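Structure in structure tokens, see below.
The other protein chains are all here in position, but one chain of the complex has been omitted.
Right after this comes chain A.
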Amino acid sequence: MIEIESVSKSYGGVRVLDDVSLTIPTGGITSLIGANGAGKSTLLSVASRLLPADGGRVRVDGMDVATTPGPVLARRLAVLRQENAMSVRLTVRELVAFGRFPHSGGRLTAEDHRLVDEALAWFELGPLADRHLDQLSGGQRQRAYVAMVMCQGTDHVLLDEPLNNLDMRHAVQMMRMLRGMADELGRTVVLVVHDVNVASCYSDRIVAMREGQLVAEGPTPELMTPELLRKVFDVEVEVHELAGRRIGVPWS
């Protein structure tokens, strides 16, 4: 469970997060949606202690992220940012193996190797394991990063725009894998997503933000309404029921 208590954050006088309070329950997929600059990524960064908050606090399983020692928190919560350009040249296996660092500190045990192989298999990276990251396509690379985060074996997995640069096929594949992580492995997955319909089709809960504030949060079907989407995105959106899913259509 992630408890966010009246968190604020400003960049150079501009309030990016304004007194946000939110509880993300254990299990399932929670999607953060909102327009560009709504503060989704900042909230994710603060919740995963990549950014210090100006005010308020965040607790993961009761541990304050600002004061809990890094290695302890890294065994409970894993995070992947949007930008992952690295100055080092790694193979896929080396990257994924870094996910075990919080547990074994760089000296991999047999158990670690087994978990690395498992993560590689889960994300269908087996045949690419010994390739370098710069030899992969954008979609494959993205999968490798998510595999590293999964390999960390944490109860909470926070991902910032994991579908960035992915085409339709790879986006669907990625969402299915994340769904599997939540359903089969019991992880709590939190995503920043900019496509409302991805959030609608794959997540259990939605958190909607606008201008640094929380607009609404709750189970997905309750939030996929024309009124709420208009409030969040400032655009008229029709919501249609298609094969049991709610799909928003803004092109009206």
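One rule holds for everything that comes next: contacts are C-beta pairs under 8 Å (C-beta built on N, C-alpha and C of every residue); 3 or more make two chains touch, one makes a residue touch a chain; residues count from 1.
Quick note on the criterion: contacts and distances are computed from a predicted model.
Enquirer: Looking at UniProt, which of "Hydrogenase 4 subunit B", "Iron complex transport system permease protein", "Heme exporter protein B" or "Thiamine pyrimidine synthase" names the chain that isn't shown?
Expert: Going by UniProt, the chain not displayed is called "Iron complex transport system permease protein".
Enquirer: Based on the whole complex, identify which of A:R15, A:R59 or A:R81 touches the chain you can't see.
Expert: Selected residue, touching the omitted chain: A:R81.
Enquirer: Of the listed residues A:V20, A:L73 or A:L115, which contacts the missing chain in the full complex?
Expert: Reading the full complex, the residue touching the unseen chain is A:L73.
Enquirer: Take the complete complex as the reference. Which residues in chain A touch the chain that isn't displayed?
Expert: Interface with the chain not displayed, on the chain A side: 48-50, 69-75, 78-81, 84-91, 93-94, 98-99, 101-102, 105-107, 130-131, 134-135, 149, 152.
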